[in-house]
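With one protein chain removed, the remaining protein chains of the complex are shown where they sit.
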């Protein structure tokens, strides 16, 4: 983090917001104001996901998806307050944090609340990624159960390994002999963790009825409201400025640079995905283009504070191509039904963005440090090794625990609604209501 | 207000933003930046209400509802500038403010404009609450008329009693012998006032055609666009961070704490309402869950700066249960047709949140004060008495004047559209257009 500000004293807590607390002057207050606003923007991403996911699926399941997105935030906010925050940022036992449960010992200083809010909306982002991958077929009750487990255990424990030292923890990924694992705003910690959980969930849940024909060929199931999905994408793009630039948790000049990198990568991702799908199918598909923008955003999240504009555009463009290929592989080769492409956008492009730090990190150019760690800037392979370690560990942890979790839910509560309910739509079956009462809608399997 | 900052000099105006004006340094500028951003977020709540209310009603009336929400803000911004602001914050004659009409005497200092904008969007919030309760049956012209009266008289006069001293006024609710009436961001001043006006409006307007059958049993009239309503709820949740944390009108560390309390209460409200309706109807109804989140937000608005996290969750959870019960009572017992639940969310939960300050205020814990005023923190009954006085007076004032106002409109302009127009929809009748041209929609009574 000192890369960004250049002013963090040695030995201080890793987080600028908290380190500067002794100084109760305007800069400290500015750090708080900026972080709160960024947190609000990240919170707003929740409705971006809700609109995106409901728009990309069928009208008969729209209420269900919205309820999932609303309640993983509702349940998650409370669960993270009591348990997740302590596991992630408490004094560590070597594996995870062990203090600050229920915010114990922190309520005396108001800056800690700011930090809590920012971390809460991050946790909620990781949890909500799963809802898209299991859309249109999973029980609401099962969703609540595993979303709860993700927020109180799977996300924060991994988070403690990468970001624990921001408060009282000390994560092993921060102390690798090859150099600190670089994931500034969470390509891995938030997005890959969410994406690999989504992969496990989609595998265990199985495909939607009718998704694969008797010939095992995938069938497209078009979304019901593309303007709503587009609204979601734009909201996510907007909120991502808070996500990335807010991760300074300090009102410092670097936030402008980080925001520019974020925007350039998103733009490059959208353009690259559009060109790729246009070349393949002869049409500039809107869904794929939107996912390209999100792929660029996920990809730049790890390196947004440490790469140059050219690096940002390279990361975004590669993510845009990658997401098109990955969606094809997941859908047609692996035969895994991921209705909104969550695995490709968040899992695959999160891993790419994390590795990309090992290629493109240019601290001597952008951050005033003595040398750069990116391979392409003469930094050798050490950073790349750290990045591979973190990204690989995220897959093992999230996919492994995810499989165990979803199988456990499958065996107990049951993961999937009945075939009759799935055909009618989960809105009627699970919630007793329709999303679009009064509209003539054709219910397709 | 000194509770929050701890730095306000005795004798200074109550508002930190204005008090610090002598210091034209970075902190003063930060106060302005934060307050402007918060004001923008509150202004954004207008579209949250518009989406919520149109989504929860029928497609044939969507244009009408949107026009009401747009124009109460348009008309209200101008009316509050010329009249409302002076009544609320001008030097008082004992009953209300009498100076600063048309911003007279304030235009020399730029910080006053910031304060004006923040107060304008608050006034607009109070006015717009009514539109949901009278949806689908009230004349547009009548709506404009009474919305105008609310903004220039009913809201600001009550506001002067509770918040007048923020500038040049001195409200009697601020000088109660039992202690200052505590309503930090407006559970009563904004939400209950709006909610009790909504109650009066719904009574005078009467139920929609077909709402109550020949057996006097209520019939559910489902909303036409639940994703739109959900968008509205999320926007309101987002904007509420500006509403509550922005009410410091200062960029101080307390804003993080206030934002956390706001979020925890909203989350608890959503969870509690969902569990309650799930237990009753065996389905987690989305409308009720969303109203639960809003109930939690309304409830915490009074005490967001003075309660602990546990208090915030308790307030939110009670609000979530309360809103379910209140909707049932209003709808089925009192036979008052409130299409979006505005009376229950804003009126009832606003009153609850106001009273809750008398139970949960914990200034010695969260604000560094010598003692707490909440009953549960050993503060005795004095604060609770002040809270009851303010909440009770709000009901008398808003419901009483509301009944007079709506009856007057009913006798003059006429409050209700014709039965034919109501059946066809107000969009055609009042505005000569459809909300969803080209879509097949079934018009139900």
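Note that the chains take the letters A and B in the order they are written out, and that residue 1 is the start of every chain.
Just so we're on the same page, a residue touches a chain if its C-beta (ideal position, glycine included) is under 8 Å from a C-beta of that chain, and two chains touch if they have at least 3 such contacts.
Computed from a predicted model, the values in this text were never measured in an experiment.
Here the missing chain is touched by one residue of A:259, A:389 or A:408, and it is A:259. Interface note for the absent chain: among A:79, A:166, A:231 or A:298, the touching residue is A:231.
The chain omitted from view is touched by exactly one of A:93, A:141, A:418 or A:444, namely A:444.
In the full complex, the hidden chain is touched by chain B at residues 24-30, 32-33, 35-37, 39-40, 43-44, 46-47, 50-51, 54-55, 62-63, 66-67, 70-71, 73-78, 81, 102-103, 107, 109-117, 120, 140, 225, 228, 231, 430-440.
By the touch definition given at the top, chain A reaches the unshown chain through residues 25-27, 30, 33-34, 37, 41, 58-59, 222-227, 230-231, 233-235, 237-238, 241-242, 245, 251-257, 259-260, 263-264, 266-268, 270-271, 274, 281, 283-287, 289-290, 293, 308-309, 313, 365-366, 436, 439-444.
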